[in-house]
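The next block holds one structure in the form of structure tokens; read it before the comments.
All protein chains but one are shown in place.
Think of it as A, B and C in the order they're written, each chain with its own count starting at 1.
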Amino acid sequence: MPGIVERSRKKSPWLFHINTGSCNGCDIEIMASLAPRYDVERLGCVLVGSPKHADVLLVTGPVTRQMYPRLMNVYRQVPEPKAVVVVGSCATSGDVYAGSHVIEGPVDVNIPVDVYVVGCPPRPEAILKGVAEAVQKKFGG
Amino acid sequence: MRLGYMFKEAVRALLSRPVTVQSVTKGESVPVPERYRGMIEYDREACIGCLMCGKTCPTGTILNTEAHKVEFRMDRCVFCGACADICPKDAIKMSSKSEIITRDRKQLLVK
Amino acid sequence: MSEPKEIEFEYSRLVVPFGPIHPALKEPVHFKVTVRGEEILDVDLVLGHAHRGIELLAQERNILQNLYLTERICGICSHTHTTCYAQAIEEVKGIQIPERAAYLRALIFELERVHSHLLLLGVMAYEIGYDTLFMQIWNMREAVLDLFEEVTGNRVHHSMNVIGGVRWDLTPVMALRVSRVADGVEDAQRRIRTAFMDRTVKKRLVGVGVMSRADARASCLVGPTARASGLTMDVRKDDPYAAYSELKDDYSVVVSDGMDAMARVDVRVRELAESVNIIRAILGRLPPGEIRLKESPMRAVKVPEGEAVSRVEAPRGELIYYLRTDGNEGLRRLKVRTPSQANFAGIRQMMVGGELADVPVILASIDPCMSCTNRLTVVDEGAGRQMNVGLDELRRRRASTS
Partner (left out) sequence: MTLAVMFPGVFVLSLLYSGFDRKLHARMQRRVGPPLIQPFYDFVKLMNKERIIPAAASPSVFVTVTALAAASSMLGASVLMTNLVMEASFVGDIMLVMYLVLMTAALTMIGGSSSGNPYGAIGFSRRVGMLLGYEVPMLISLLIVSYRSGLTLSFYDMVAAQSIADVVLAFSPGAALASLVFALCIPAAAGVVPFDIPEAKTEVAYGYLIEYGGPYLGLLKLAKEVTNFTLSLLFFTLFIYAPQSFPVVSAYNEWVNLLFILVGALAVYMVTITLPRTLFARMKLGQALRFYVWVWALSLVSAGLVMVGY
């Protein structure tokens, strides 16, 4: 029985995307992964509209002060077992915006991160591989 | 509710092959062009330690080490290519490796 | 949803928090929509979620580094921002970029307008639940992104501009591919136009978010949103920059007086065809020669003290840059007025009176770029007070935090 549960968690990771103040380059690439050319749905992923439905949390953007409370709130709302994938260099390390007074540090200062997909913006394929890696790490069992 | 355009489009889509490039499952991938600005390749010998790249880097990715060489903290890099542009000895090249995925961002160090 | 829910107990009125995290929004913006049943009574707009303090950061970096900072203000119109910034610096230095560089800048500019409009049309179809059209349009858009990747090396942030010219040249092979993509876009434009003629789509777009010509002028809207309300304004024609002075007669400004969301979509679809004309004209008359001024970056950074204003027609409207240099490699002040910031002024008027289901449609019709529109108004959630933060106050706070 546990084999089936593991396998189904790996086969249907539902994604929720939260933009904590990014330049929306990465957000467009995440939306582009829905397009027929990359088709994230064949991996069983669905971009859901509410954190309660999600398994994998895609975070983009250096966490701005206004979005910090919401990021923490959304992170708590995602039910276990969950994985966090950070998309883009500014979410990984707050690259160009480092040192700005409004940035609450990159994402991994605030919430535990499983996989970083580095790039500005990373290509949709890299995002898909990042999600597959996170699913393997957290739901691989 | 006139069917019209989209119905013809849907039927044509059904008959033709899907456009999807199956990257994770079947290993296919969209070809990366040769000018793509991916992971940095640093040629230590050619570098003369002028540290011009460190000055133009907008994100402070480039740290100079004691032996007049440089190292790149790739998690801060924005892949803009300013360093490759300015290097007098062409020691820095942008490879076309586009998938940089790690579980720990401290490992991303190009020496 | 993650906001504390202010449900006023007067039964008929219900304050619905729309954002900052919402499936319809790719970026954080927050509307507090007061609704009675389905009808919108009032909209309170809260911006600032994507405020990263870019104008302050620009003062700490040297002129060349700022190129890559201004590029990351917005991911959809990154070439627009760098062009505007580079032109302002070139104006301060008083240098003239080579002819070929001006044409290449205009080429990437128009390609970015095509990709931005296709993006918006896809998002609009997604907002009204028409997933098949969203998939088709974004599939057509991939061809333009592949072209960007091939010519400039990155799908989104092209970093094409440098002070005094352009960084990458267009080889004949690429020129051929550009013309093929232009034909593809023209065919796509025709198919999108028929798709948006569909009855269910028309039901959702016609008569939604109406903005009359007088109101549009009063709240100084810009770009396709204004052109859809009958105002003929286009920085490329009024104040030509890059190669647009030579390209004046190759395209016409698209104006419609539909004044509603459908007209805004229609203006953008027709602008795709105009951009294709410009691209073909550029390919036809691309002059040979240098693509950037021959000077070492060290001398490129030396900019005399001065100030400059430069205007550019971004895909969403008129983008204005004001900057003042401090004489030794840095900037004393950078001020960016983005088109979405102007278009947000009219949004409340468009929404009041509509239905709750119209909020995402109206929002998509002005094609806001939230990362562009984040200014200094700091809304203190806890204390509930709102203050506009001046620059000195900002420096004081920065001193305390860092």
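Keep this in mind: contacts are C-beta pairs under 8 Å (C-beta built on N, C-alpha and C of every residue); 3 or more make two chains touch, one makes a residue touch a chain.
No experiment lies behind these values; they were computed from the predicted model shown.
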Visible chains in contact with the missing one: A, B, C
Footprint left on chain C by the chain that the document does not show: 1, 5, 7, 14-17, 22-24, 35, 37-38, 125-133, 135-136, 139, 198, 200-201, 203-204, 355-360
Where the missing chain touches chain B, by residue: 1, 3, 6-7, 10, 13-14, 16, 18-20, 22
Where the unshown chain meets chain A, residue by residue: 4-5, 7-9, 11-12, 36, 39, 41-42, 44, 49-50, 52-53, 55, 77, 79-81
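Just so it is clear, only the chains that are shown with their structure count from here on.
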Of A-B and A-C, pair with higher C-beta contact tally: A-C
Gap in Å, rounded to a whole number, between the CA centres of chain C and chain A: 25
CA centroid of chain A to CA centroid of chain B, Å: 19
For chain C, residues that touch 2 or more chains besides their own: 68-69, 72, 139, 154, 157
Multi-partner residues of chain B (at least 2 other chains): 19, 30, 58-59, 78-80
Contact footprint of chain C on chain A as seen in their complex: 18-29, 31-32, 34-37, 47-51, 61-62, 64, 66-67, 69-70, 73-74, 77, 90, 96-97, 99-103, 120-121, 123
Contact set on chain C toward chain B in their complex: 61-62, 64-69, 71-72, 132-133, 136, 139, 146, 149-154, 157, 159, 162, 167-168, 191, 194-195, 197-200, 297-298
Chain B residues touching chain A - in the complex, by the definition given at the top: 18-25, 29-30, 58-61, 73-80, 98-103, 105, 108
